[in-house]
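Note that one protein chain is taken out, while the other chains of the complex remain in position.
Our next item is chain A:
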Amino acid sequence: MSEAVVPDAMVSPAVGGLYGEKAGGPMLDFSYVGIDAILEQMRRKAMKQGFELNIMVVGQSGLGKSTLMNTLFKSKVSRKSVLATAQEKIPKTVEIKSISHDIEEKGVRMKLTVIDTPGFGDQINNENCWQPIMKFINDQYEAYLQEEININRKKRIPDSRVHCCIYFIPPTGHCLRPLDVEFMRRLSKVVNIVPVIAKADTLTLEERDFFKKKIREELRANGIDVYPQKEFDEDAEDRMINEKIREMIPFAVVGSDQEYQVNGRRLLGRKTKWGTIEVENIAHCEFAYLRDLLIRTHMQNIKDITSSIHYEMYRVRRLNENNTMVAHANGIPEHHLTAHEM
């Protein structure tokens, strides 16, 4: 499937009309049919429809999840900014709080939903703290499935499936904690996980590299496949780009929603007594890479993988379950059923 996000350059006024005369040349090219104009059509349609993106943030309290969301989308989209009573008390169980916003940029509308999970990993006993999250993700798939198998279904099914889960790793500098491994192992099978090192201004550059290497080793050793997953690379070009990304994960990010004046420019950053950390400066932290991955280059890819792979897996599993349940109810043994399906 080709990318639906078309960079502006391609739709420059090289195309005069809808049927594509080549730019600059007064001559008509007889071999030119004009198939590429479909891109323009798709683009227009997409602009009208708008996009949806559902991001879930998971991590211990105090790791800067809400701030990072605000920084990513340069608007106050996080739960803390919206809820007036943003209490900082740690809830006893993991709660799921979902907040939606409509953002617009250059005529493109996006419905962004940020799903927050306060209480994750904060208790003394964190066993099974991932269960509410798994349940939520599966519930969203279920809702979509129900809409899909409806006889009279809507033209555009509202997509509330979680496209991407950003997992915040505390910057200990040593290695992953057992909780991190457990969570990522379970959830990488149902959703795209993007691990990030939170509050990375604690680590010097050497410490950061060491930490990242350690994390990558551990992810490999535990068989955890985070986004971009190796098995879903489509062609060599994809693989090349994704390899470069895979060598950089997890991204060491710093979030900030305050602006400071640095060298005459106003930048987002954090000001300390020994210097100012610029959030968008790639020499300081890797926030820019994360933003590019999530928004500028791979957003559609993330959505595609969610719908075509994770969702499909869920669907297959559910429908099989349904069938076996129906079969048991009717007294038909299972193997008859599967043979019939084939």
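Keep in mind that, in the parts below, contacts are C-beta pairs under 8 Å (C-beta built on N, C-alpha and C of every residue); 3 or more make two chains touch, one makes a residue touch a chain; residues count from 1.
The criterion applied here is as follows: contacts and distances are computed from a predicted model.
A.B. asks: Assign the chain not included in the display its UniProt protein name, restricting the answer to "Exosome complex component RRP45", "Septin 4a isoform X2", "proteasome endopeptidase complex" or "ARVCF delta catenin family member".
C.D. replies: Record says "Septin 4a isoform X2".
A.B. asks: So which of A:54, A:113 or A:126 would be touching the chain we can't see?
C.D. replies: Touches the omitted chain: A:126.
A.B. asks: Out of A:63, A:112 or A:226, which residue would touch the omitted chain in the full complex?
C.D. replies: Once the missing chain is taken into account, the touching residue is A:63.
A.B. asks: In the full complex, which residues of chain A touch the absent chain?
C.D. replies: These residues of chain A touch the chain that is not shown: 60-64, 88, 90, 122-127, 170-182, 198-199, 201-202, 204-205, 214, 217-218, 221-222, 270-278, 283-284.
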